[in-house]
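Showing just some of the chains, left in place.
Note that the chains take the letters A and B in the order they are written out, and that residue 1 is the start of every chain.
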Amino acid sequence: MDAGTVTCRLLFFAKARELIGRSEQSVQLPRTINTKELEALLFGELAPELGPIRSSCVIAVGQEYVLPDQQLTLSPGIEVAVIPPLSGG
Amino acid sequence: PDDVLLQQILRELDRDLIRIRTDAISVEEATQFVTSPTNGAISLFIGTTRDNFRGKKVMQLEYEAYEEMAAKELHRLCHRIRAKHPSIDRIAIMHRLGVVPVTYASVVIATSSPHRQDAMAATQFAIDELKRTVPIFKKEVYEDGTTSWKENAECCRHSK
């Protein structure tokens, strides 16, 4: 394993899960990364199927929503989730 | 500050009932949970499945959640309710997952307080914020078999 990367759990919900055909996958991600870079990785290389809904999705890391310009430190096994528009209630 | 928040949330746990499950929701259980001798007011909101959306016949709703994160967000919401309305005593928030047929409850929020204004304002705030912040997702299933993932008007994704 590359010292600069960690294995993360990539999670998909609702329409994202349907588009991609699975609810979870394992991915190698840089240990430190900012939100824009993470989004570019997710919606570019890792899950291009999500392109059509990219603008309506947000990311949660470690079960917390990330800010648009946040600097993130990923730990091994951390959950990185693609979250489509909320519609609870 | 995160530790302080955690401590506060832990102290509040026995006054908050958070439940995210596929079982049918019991309004009676939520009501019982928030009932206490020091309160004179209980405010309840119940969200139920409607049989129509813009003229289309809806057969059922199907809910899924990022369950662990949704539970955390709901505990965080309880904490925010108490910060905004300190007189709130008990809070119960129950959200159903999976298939919710027409007329059945998908969500129940109950709050109690000594006087009614606080409970009513808290319950209103709670449902508004649940819709805006908690990772739960619903799909409408129509008569013709088509489906549509919904988006809450409160959900602020597009404006990020």
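Following the convention adopted for this analysis, a contact is a pair of C-beta atoms (placed from the backbone, for glycine too) under 8 Å apart; a residue touches a chain by one contact, two chains touch by 3 or more.
Keep in mind that what you see is a predicted model, and the values were worked out from it rather than measured.
Only one copy of each distinct protein chain is drawn here, although the full complex in this structure file has the stoichiometry A x2, B x2.
Going forward, only the chains that are shown with their structure count from here on.
Our note on geometry: chain A versus chain B, Cα centroid distance of 25 Å, whole angstroms. On the side of chain A, the complex with chain B involves touching residues 11, 13-15, 17-18, 55-58, 60, 63-64, 68, 81, 83-89. Those residues of chain B that touch chain A in the complex are listed here as 47, 63-66, 68-70, 72, 95, 106-107, 127, 130-139, 149-152, 154-155, 157-158, 160.
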